[in-house]
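Only one structure is covered here, and it is reproduced in the block below.
Shown here: the complex without one of its protein chains, the others still in place.
Now for chain A:
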Amino acid sequence: MKARILVVDDDEALAEMIGIVLRNDGFEPVFCADGGQALEIFRSSKPDLVLLDLMLPGSDGIEVCRQIRGESDVPIVMLTAKSDTSDVVRGLESGADDYVPKPFKPAELVARVRARLRPGDQKAPETLRIADVTIDVAGHLVTRGGERISLTPLEFDLLVALARKPWQVFTRELLLEQVWGYRHAADTRLVNVHVQRLRSKIERDPEAPEVVLTVRGVGYKAGS
């Protein structure tokens, strides 16, 4: 079955070009040129992934991102022309999993899309524990004290990567490679922002984390 991808971009030429590239690589693109209708089209088309331009008429890309994230865990990859730190960070904080800066190569775009669409690769039944959090890997389920915690696939992958090797300290570069699928060093802000998001969901007190610990000057590790 072809993966359906919602392309939210006001630039029709670019949207069409992205469509050509995606179709060429075996995806099924759905288009939306107006941020105001993005949520509606998202609901009706039920895509497997959203490609979202940060600057949209009608509604800010960041706002659209927040709306979609409000009702779905579907992966969101932002297209951004602004490489300014604050914009990228704002986009990531509003719920995007990854971003591709313009101008990008078709291969780059497809690689990012594929990385996010990576199927659960039929994970073996496995139960992991960090602090008082239990992770059912196969069931994609995270609980704390019997209470279910909802995580996006990316956050889940991040938590599982840390939980599998609780003795190891992961550098941001290593996490980028294992969780995001980057082969070359990329923007480590991705890691920082998503660790913050993950903490806000699973930590009792995100200010004093117990599940995902920061190792100063190195990276992150799982709590015991």
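Convention: a contact is a pair of C-beta atoms (placed from the backbone, for glycine too) under 8 Å apart; a residue touches a chain by one contact, two chains touch by 3 or more; residues count from 1.
Just so we're on the same page, contacts and distances are computed from a predicted model.
Selecting from "Tricarboxylate transporter", "LemA family protein", "Acyl-CoA dehydrogenase" or "Sensor histidine kinase MtrB", the unshown chain of this assembly corresponds to "Sensor histidine kinase MtrB" (UniProt protein name).
Here one chain is not drawn; of A:K2, A:K102, A:K165 or A:R204, the residue touching it is A:K102.
Interface note: of A:V21, A:V89, A:L117 or A:L213, the residue touching the hidden chain in the full complex is A:V21. Although one chain is not displayed, chain A still touches it through residues 11, 13-14, 17-18, 20-21, 24, 55, 81-85, 102-107, 109, 185.
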